[in-house]
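Pasting a structure below so you can have a look.
Only a single protein chain was left out; the remaining protein chains are all shown in position.
Then we have chain A:
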Amino acid sequence: MKYVALVYYQEQIINAMSEQAWHDLNQECIAGVERLSASGHYLGGQPLQPTETATTVRVRDGETLISDGPFAETKEQLAGFYLLEAHDLNEALQLASRIPPARLGSIEVRPVRELPPKAEPQTESGEQP
């Protein structure tokens, strides 16, 4: 079972951090990823640049709408994500609770949705799957 752990925090808290505290947090995250990799739970992930670099894309009625900023102006901003392999939600929550920024903000854990098998090309009789 794959889960994504979305890391949210208030960017202003991070901006107000001392350089040393920021450095320590990053090192702690690196160590965390090493631990998750060693135990076979880490499938991928990436920290993100702050929301001021975000652009949101929507397509409405065939028209592409681009807007500055994140999708939602909330108190906490998406800061990164982990793709985790876990046996069940309990294990995923346990892993997520050890992600260092869990102390600063919150981690949203969501199961990954597997896409259905790719549809076969339609037969001549037009039979629907």
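Keep in mind that, in the parts below, contacts are C-beta pairs under 8 Å (C-beta built on N, C-alpha and C of every residue); 3 or more make two chains touch, one makes a residue touch a chain; residues count from 1.
Basically, contacts and distances are computed from a predicted model.
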item	value
Chain not displayed: protein name in its UniProt record ("Phosphate ABC transporter, ATPase subunit", "PadR family transcriptional regulator", "OB-fold domain-containing protein" or "RNA polymerase subunit sigma-24")	"RNA polymerase subunit sigma-24"
Hidden partner interface residues of chain A, rising order	1, 87-90, 93, 110-111, 116, 129
